[in-house]
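Below is a structure I'd like to ask you about.
A single protein chain has been omitted from the complex, and every remaining protein chain is retained in its original position.
Moving on to chain A:
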Amino acid sequence: MANISIRNVSKSYGALNVLRPFSLEIENGEFVVLVGPSGCGKSTMLKILAGLEPATEGQIFIGDREVTDLAPGDRDIAMVFQNYALYPHLTVRQNIGFGLKMRGTDKTEIDRRVDDAARILEVTPYLDRKPKDLSGGQRQRVALGRAIVRQPQAFLMDEPLSNLDAKLRVHMRAEIGALHKRIGVTTVYVTHDQVEAMTMADRVVIMQGGLIQQIAAPDELFNNPANLFVAGFIGSPGMNFLNAELRDGQLTAFGQQISLPRATTHQGPVVVGLRPEHLTLGEGPVTFSVRPTLVESLGSEKYVYFEAEGARIADGEDSKSKGLIARVSHSGALPRNEEIRLGFDPAQLYLFNFKTGERL
């Protein structure tokens, strides 16, 4: 186990910068998730960390050792791939033991450690099968087994759950979390799924366009997003955004003047953020009337879609409603196109700079 230090690592293909200077200090035993939309550079960063792609600039340290120019096999890391990358011509036992064999480990030692790993991951009954005879979840476990058997300094995981069906994904997510708690190896995990990032990480690194947007613990990201992108990316459904006007601490939105509880000196146009779950049915400190364009029922709660002046679609957000969403607890019927009252507390509004998107 070791800490990982990534110092000003960048990657470009000719004029195309896929990764802007990236620096990150990962503590020994920490579980760090790199998350972002596709093409944000998260997988590239992981491959550079693994040694599968060279960095254009920068340095990487694992423990006290600089590994920037070392071959993948010399970095003492293990990697779990999105498509598992199990060797199809080898049995599960040989797959798990392959890395040890390559390092010249003694045969009896390999057997002992493969058996241990198989027991931890509950794949002992399948040790003599080929990967093609396993289910998706079993293959994923074997891929994890191949990683833990080597007792490496760090685990690198590249979207390991995205090939699994929804139910199994939730199950394996918990298993990977439990596995990390049990063996405590420093882990860097790449995903595009913010739910995975939020549930698994000690710290989350949110990336977009090759740039780090924010590095923070999951709750901190949710409560204090650094900019519009992070605010829109974290949370499901995503945060509502409205273009509004701010004058002398008075915000003009939802057709009324709203006094902001927090003092702000900013004047002029701003983007207002309001999480769907902070909207309630009925009266609140600020109340307005809407006609829902769509109501989706999830049983105990409902997603109420409505239109409002100045509504703005966040980057990457699907725009099916072209409007705002309220996530309300209500089990009765909510007819569409019939006026309802929604309320919220202005203390829960987020304000962002209209031009830069930075949080005010």
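The rule is short, and it goes like this: contacts are C-beta pairs under 8 Å (C-beta built on N, C-alpha and C of every residue); 3 or more make two chains touch, one makes a residue touch a chain; residues count from 1.
Convention: contacts and distances are computed from a predicted model.
Engineer: Choose one: "Ferric reductase", "Multiple sugar transport system permease protein", "Aspartyl/glutamyl-tRNA(Asn/Gln) amidotransferase subunit B" or "Branched-chain amino acid transporter AzlC". The correct choice is the protein name in UniProt for the chain not shown.
Structural biologist: Matching the unshown chain against "Ferric reductase", "Multiple sugar transport system permease protein", "Aspartyl/glutamyl-tRNA(Asn/Gln) amidotransferase subunit B" or "Branched-chain amino acid transporter AzlC" yields "Multiple sugar transport system permease protein".
Engineer: May I ask which residue of A:L134, A:V271, A:L324 or A:L349 touches the chain that does not appear here?
Structural biologist: From the options A:L134, A:V271, A:L324 or A:L349, the contact with the absent chain belongs to A:L134.
Engineer: Would you indicate which residue among A:N8, A:S23, A:N83 or A:S297 is in contact with the undisplayed chain?
Structural biologist: From the options A:N8, A:S23, A:N83 or A:S297, the contact with the absent chain belongs to A:N83.
Engineer: Suppose we count only contacts with the excluded chain; which residues of chain A make the list?
Structural biologist: Here the touching residues of chain A are 50-52, 71-73, 77-79, 81-89, 98-99, 102-103, 130-134, 136, 139, 146, 150, 163.
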